[in-house]
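If you scroll down you'll find the structure; I have some questions about it.
Note that one protein chain of the assembly has been removed; the remaining protein chains are unaltered in position.
Just so it is clear, A and B label the chains in written order, and each chain counts residues from 1 on its own.
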Amino acid sequence: MSKIKSNPGNFFEDFIVGQVIRHATPRTLTAGDASVNIALTGARHALFSSAAFARACGLEGAPLDPMLVFHTVFGKSVPDISLNAVANLGYAEGRFLGPVFPGDTLSATSEVIGIKENSSGKTGVVYVRTRGENQRGEIVLSFVRWVMVNKRDTAAPAPGDRAPKLAEAVGAAELTVPAGLHFRDYDWALAGAAHAFEDYEIGERIDHVDGMTVEEAEHQIATRLYQNTAKVHFDARAQKDSRFGRRLIYGGVSISLARALSFNGLANAALILAINGGRHVNPLFAGDTLYAWSKVLDKTDLSVAGATKVGALRLRLVAVKDRPCTDFPLRAGDAYAPDVVLDFDYWAAMPKRG
Amino acid sequence: MSKIKSNPGNFFEDFIVGQVIRHATPRTLTAGDASVNIALTGARHALFSSAAFARACGLEGAPLDPMLVFHTVFGKSVPDISLNAVANLGYAEGRFLGPVFPGDTLSATSEVIGIKENSSGKTGVVYVRTRGENQRGEIVLSFVRWVMVNKRDTAAPAPGDRAPKLAEAVGAAELTVPAGLHFRDYDWALAGAAHAFEDYEIGERIDHVDGMTVEEAEHQIATRLYQNTAKVHFDARAQKDSRFGRRLIYGGVSISLARALSFNGLANAALILAINGGRHVNPLFAGDTLYAWSKVLDKTDLSVAGATKVGALRLRLVAVKDRPCTDFPLRAGDAYAPDVVLDFDYWAAMPKRG
Partner (left out) sequence: MSKIKSNPGNFFEDFIVGQVIRHATPRTLTAGDASVNIALTGARHALFSSAAFARACGLEGAPLDPMLVFHTVFGKSVPDISLNAVANLGYAEGRFLGPVFPGDTLSATSEVIGIKENSSGKTGVVYVRTRGENQRGEIVLSFVRWVMVNKRDTAAPAPGDRAPKLAEAVGAAELTVPAGLHFRDYDWALAGAAHAFEDYEIGERIDHVDGMTVEEAEHQIATRLYQNTAKVHFDARAQKDSRFGRRLIYGGVSISLARALSFNGLANAALILAINGGRHVNPLFAGDTLYAWSKVLDKTDLSVAGATKVGALRLRLVAVKDRPCTDFPLRAGDAYAPDVVLDFDYWAAMPKRG
């Protein structure tokens, strides 16, 4: 007899702490992917947009936007980790360990680092550390995410009970600057803003002003570009019976859109070095208009480690739907305001003036 | 006096058996087209997604998805063959004769191989064999299609009366495996499934489970990528007066979407070698959600001809709208069920385990 050939995905009780899963579908990212990504997100940081600009910053050419790398690696992990996920709960300890250039091939593995059954007994939280590596076997990205996953059988015993201890943020000493990167001859006019590392103060908040309305075709095309197959993003018919009644936009789309919007105020914060944490706190749907604001959480000078005129800002990026960010929306009482969709904490390289 | 410069297309009485038409707009397919095609269809077969994976299978790099090649060659033929078509009736004798890599330039010619007036006297069926060739003059694809075409003048005599005899399927001996292809070191985990040639049984049916809702923007972008100009796909205003009242999705889009869905159950059947037959049996519209199932019709071992560990499956791929395929929808009485949109019969290479 033939066996079922389609992938049912893993359920909560299928995961074991220590298990390592090699994910399918390696992906050669090309200039074509960079173009489609720009066209879908509105990204316009000069470092990723111009080979000439990137070379003037010491790189061999324009690297791919780190969030494109993130979405690609994340997408690989979906069929094994989150096909039966109820919710994508958070990210931590994300580190970009080397630049990815057009022509590089990425593949991904995940290690289960924690398991915790929910009190309902119907679901549990699975923690994985996912790594993306290039065709030379170099790890270019490592991050932890945790998802709430359905149990196949609610009577099954929990496969473990250990939530890992995760760092609150990636430490400044752990930030990896691409080999050769410097901002010695940084062209502020070409980059789009004169604001340097020195101009940002801890605690400062920036309203990114612009808004972007998202269409179903756009988020679907983006999510397929990342080869992310989670059904909730694509199957309108099945989603009619879901709690949302409609397709849900992949959270990575809101990160990339918010990052593109953040150009207006953070034009020089092109290169994401680390993801300290991130949560999709409310769903985003087609037809919603996304706005964003940022807060400077911390600063560190990386030039001491040899990266000429390179600093880094730790930024909190908040994306909000259908509400401009002049008053920096975040909380409503003890909870997130209902229009806040993303709370994202990351480190980005920032050129120093002096 | 100046003459009409726009192309009115050919009508039924313009075709003559034996006529050879060179089609316009050669097209250099690039990594950009591969990216856009992935983003529009959700294709994720490792062989086309990863240069590293393709090299491990003996190829010089990742070839372009054969269906992208098919749609491109097909698109070239539209202005000459089917601008005045009422319906695209079927395909047969499709053979992929060599891989196409980014940078290759495709052009197309069609030979009229049959003509048959319909009893109404208003339309007729035209049979053409269309060939796509690369910049070195190598034929990379050959297929037959037949379309129902309007007569310009219903009083005109039929230009012939000969339906060609077409093979029911491409014979196993006629399948062409790309030079160098082997599955000697096939990486099943990276490919996304452990199912080998040996695991599929003739008669076996596979529900591909996932669904994909199609938007107007998506099918239009895809069809323009293929430079297919058939008006029915693009002009909503004119289509209001058609029998459907709206834009019709290019059938090739449903083939590519169904193929992408079929990854879930046929992840290793990446490389289409031949198209035995295909019919678009009901129209697909924006807003519809596509599902698919497959049936194994035949198997053949190609390793005997020197392609190490390469077998081939003959597959029937059925695409269905707005109805999951748990019960393998196909017929309603003597006719196709009204939600079946595609019945597609093809050969795909499949790695052998032993």
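Note that in this section a residue touches a chain if its C-beta (ideal position, glycine included) is under 8 Å from a C-beta of that chain, and two chains touch if they have at least 3 such contacts.
None of the values given here were measured: they were computed from a predicted structure.
Asker: In the complete assembly, which of B:Ala163, B:Ala238 or B:Ala305 touches the absent chain?
Answerer: Only one listed residue reaches the unshown chain, and that is B:Ala238.
Asker: Pick from A:Ala52, A:Ala167 or A:Ala335: which residue touches the chain that isn't shown?
Answerer: Only one listed residue reaches the unshown chain, and that is A:Ala52.
Asker: Which of these, B:Arg27, B:His45 or B:Arg259, touches the one chain of the complex that we don't see?
Answerer: Result: among the candidates, B:Arg27 touches the missing chain.
Asker: Could you tell me which of A:Ala24, A:Val140 or A:Leu266 touches the chain that is not displayed?
Answerer: Hidden-chain contact among the options goes to A:Leu266.
Asker: Given the contact definition stated above, which residue among B:Glu13, B:Glu93 or B:Glu216 touches the chain not shown here?
Answerer: Of the candidates B:Glu13, B:Glu93 or B:Glu216, B:Glu216 is in touch with the missing chain.
Asker: For subunit B, which residues reach the chain that was dropped from this view?
Answerer: Subunit B touches the missing chain through residues 2-3, 5-7, 22, 24-28, 30-33, 35-36, 40, 79, 102-103, 105, 107, 135, 215-218, 220-222, 224-225, 227, 229, 231, 234-238, 247.
Asker: Touching the absent chain: which residues on subunit A qualify?
Answerer: 30-36, 38-42, 44-46, 49-53, 62, 189-193, 195, 199-201, 204, 206-213, 215-218, 221, 264-267, 287, 289, 322
Just so it is clear, only the chains that are shown with their structure count from here on.
Asker: Measure off the straight-line distance from the CA centroid of subunit A to the CA centroid of subunit B, and report it in whole Å.
Answerer: That pair's centroid distance is 36 Å.
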